[in-house]
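Structure provided below as structure tokens; questions to follow.
As you look at this complex, bear in mind that one protein chain is not there, while each of the others sits in place.
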Amino acid sequence: MTMGLELDDLVCPVGYQFTGRLIRRADADGVSQTSKARAVRLVLRVYTEGRGDVDKRDVSSSNFDLEPHGGLNAGFSLAVPQTSPISYDGSLMRIRYEIEARVDLKLARDDRYSRQVLVVPEGGMGVYDRPHPLPLRPV
Amino acid sequence: MTNAPLPPGTVLRDPIGSLGKRLLGFGISAPITVVLSVAFFGVRWTIVLALVAGGLLAMIAKDSLLASLRWNRPTMQLSSTPYPLGSVPIVVYRRTPKRVLDIASCTVECLLVCEERATYTRGTDTTTDTRRVYESQSSGVGEGTAEGLVAEIELNVSAHMGAPSLKLPSNEVVWFVEVGISGPQLPRDTHRFIIDVAAVLDPTYRAGVQDS
Partner (left out) sequence: MIVDRYTSSGLRNNPFAATDPGSAGNSCFVDRGLSTPPPRSSLTLVQVIGDKGAGKSTQVHEWRRTAPGPYHYVAARPYRDRWARPPVEPLVYADEIDRMPVPLRQRWFRQLAAAKSTVVAGTHVDLGLSARRAGLAVITHHIGPADLAIIRQVLIAKIKQASLESRVTFALAEFEIEDIHRRCGGSLRAAEVLAHELVAMRVHHASQPTRFHR
């Protein structure tokens, strides 16, 4: 696999940011041959599932231009705005988050890699390990 | 009737819905009902049915209708910042009479609701399913003051059911409070007030906080 998405934490409260490292292995020498990969776009996306139509929205994003050899090793930070919804398992709907890395390939369909993440209420770190709502019984 | 300034950090909210809409609804449905009744039962029986229905409605609604005419629509004093998940805020219900009245103590019943609304569209056919995922009843004592009828009500915003207020094109989570009052010379009506719940966890639920 040429792309790696390493997250410092899979859980983030609203108003804070997901941080981590984006790594892409070079797939050309950059001299005699240049990589087809031109850039990587990293997106934090919220989407719904359930009895309603899917609502999907990119909450924040970052772009990374690639070297001619197609390699990348960069830290990233994706903010979760204060007004964002939280991850939620409801009766008629679920609200889910993912971080997607989309590699812009020249003359080819873009490669995509994604990971599920969890957005919790402010003050929820160390309390949540699943989408809201909190189960009834504490430890 | 004096209008005291609001405490800092609070807002006054009006109820949603209006008498005008109800009257409009009645104004549209009544002629249709009359036409259908005439078609099925004839003019004579339609008049009889209308008189009987009107009399029954008047008997049932007389006190409430008269009382409604004596009172303005209520307001609710809320925090200007949304309420955290798991919080137990106190809101203030106010209702002023249109003229000076001797207001006896009464009970103000309140139902806090969290409702999910999911809208599904096929072509241009739209269906919205709604489900109440949380309900909490509470009550307060309404007392007569220089500002009219005032009641403080404690709400229980759940951390275990429902979600923060949310509005997306096809998916919504709405919190609202349904308030009704009961007592002599008081209108038997219910009003609904939207409240905002934030994606913030109340301090009592946060990691590291111990019961004393």
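All chains are identified by letter, namely A and B, in their written order; residue positions are counted from 1 within each chain.
Rule of thumb we're sticking to: contacts are C-beta pairs under 8 Å (C-beta built on N, C-alpha and C of every residue); 3 or more make two chains touch, one makes a residue touch a chain.
All values derive from a computational prediction rather than experimental measurement.
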{"item": "Contact list for the unshown chain, restricted to visible chains", "value": "A, B"}
{"item": "From A:Ala37, A:Val59, A:Val103 or A:Val117, residue that would touch the chain that is not displayed", "value": "A:Val117"}
{"item": "Positions on subunit A where the hidden chain makes contact", "value": "9-11, 49-53, 89-92, 94, 116-118, 126-131, 133-135, 137-139"}
{"item": "Residues of subunit B (touch criterion as defined above) contacting the omitted chain", "value": "118, 120, 122-125, 127, 129, 131, 204-211"}
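Everything that follows uses one rule, which is that only the chains that are shown with their structure count from here on.
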{"item": "Centre-to-centre distance between subunit B and subunit A (centres being mean Cα positions), rounded to whole Å", "value": "40"}
{"item": "Subunit B partner contacts - residues on subunit A that touch it in the complex", "value": "14, 48, 50-55, 57, 84-86, 88, 90-93, 95, 120-127, 132-136"}
{"item": "Residue ranges of subunit B in contact with subunit A within the complex", "value": "84-85, 116-121, 128-131, 133, 158-164, 166, 168-171, 173, 198-203, 205-208"}
